[in-house]
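All protein chains but one are shown in place.
The block that comes next holds chain A.
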Amino acid sequence: MTVVSRQKAASPEAAVPSRRAGLSEGKKQERRLGWLLCAPAALVMVAVTAYPILYSIWLSLQRYDLKFPENREFIGLANYATVLTNNYWWTAFGVTMLITVISVAVELVLGMGLALIMHRTIIGRGLVRTSALIPYGIVTVVAAFSWRYAWTPGTGYLANLFSPEGAPLTERASALAIIIFAEIWKTTPFMALLLMAGLALVPDDLLKAASMDGASWWQRFTKVMLPVMKPAILVALLFRTLDAFRIFDNIYVLSAGANETSSVSMIAYNNLMKGLNLGIGSTMSVLIFLTVAIIAFIFVKLFGTAAPGSDDVDGRR
């Protein structure tokens, strides 16, 4: 916000100084009002999220295993050293990254296609949109179970169809593929919905102008639609990346993390709830939290240059 307005004021066509002062006075008040209006929500947020976060950070600095509660002790960053030098953690981290990158990339492409279809259909629009959204409306665990049964050797129709011999959910590569597939099937509609909102941002005249200028369908899509939609695409990617990075239920149901298919959320859960190791589990939770924060930060940095109206701070100029 501040970056944008500062740059605006510095540009040559900005108002004369006296008027600028008047403007910023109004802006200041507006900002103060904004803070006041946000305050109640912010306070609730702090109360609800800050306490657990701080508490888990506190736990992560201790040796604290509920099986040996008498050994509880403050050990500083030793838990972090343990986790970050541990192969299990890095395998899970790699698996999570793999699932995130592949599923989000595929969802983006499929979601864009779906969004274009939903945006363009005139006949039976409601029906098309509703049916496209069905996977997103189904509870993840329920959907995951139906995939699991479908891939169970002997009884599952997909297992019989694709690998009558083996048991796909018990092999690492195929299990991961099935997990990614379930994830994509489930959340592509959500992606499409966000992208459709972005499509609505592209004025019809712009596309007409592009076809008059001689652009083919593909050129209109890449040179006009995508740049105008960029903010919406980034929002969609951010939401989906954060979501995908915390993947849990699909893995839990489909492979239970066997054969090195655990995500970071899975092993944090296993340490905390199954292993009852509060110290290590909390450390993992904190690390997940940090990773998510870093991803969000990177995206927000990207947003800065893509938000509409901020053309003047665009680095390419």
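Throughout what follows, a residue touches a chain if its C-beta (ideal position, glycine included) is under 8 Å from a C-beta of that chain, and two chains touch if they have at least 3 such contacts; residues count from 1.
Assume contacts and distances are computed from a predicted model.
Enquirer: There's a gap in the complex where one chain should be. From "Branched-chain amino acid transport system permease protein", "TPP-dependent acetoin dehydrogenase complex", "Sn-glycerol-3-phosphate ABC transporter ATP-binding protein UgpC" or "3-isopropylmalate dehydratase small subunit", what does UniProt name that chain?
Expert: Result for the unshown chain: "Sn-glycerol-3-phosphate ABC transporter ATP-binding protein UgpC".
Enquirer: Quick one: which of A:L206, A:M273 or A:L290 touches the chain that's been left out?
Expert: Of the candidates A:L206, A:M273 or A:L290, A:L206 is in touch with the missing chain.
Enquirer: One chain isn't shown here. Among A:M112, A:A144, A:L199 or A:V224, which residue touches it?
Expert: Per the contact definition at the top, the residue touching the missing chain is A:V224.
Enquirer: By the contact definition given up top, give the residues of chain A that touch the hidden chain.
Expert: Residues touching the hidden chain, for chain A, are 11, 13, 122, 203, 205-206, 208-216, 219, 223-224, 227-228, 230, 308-309, 311-312, 314, 317.
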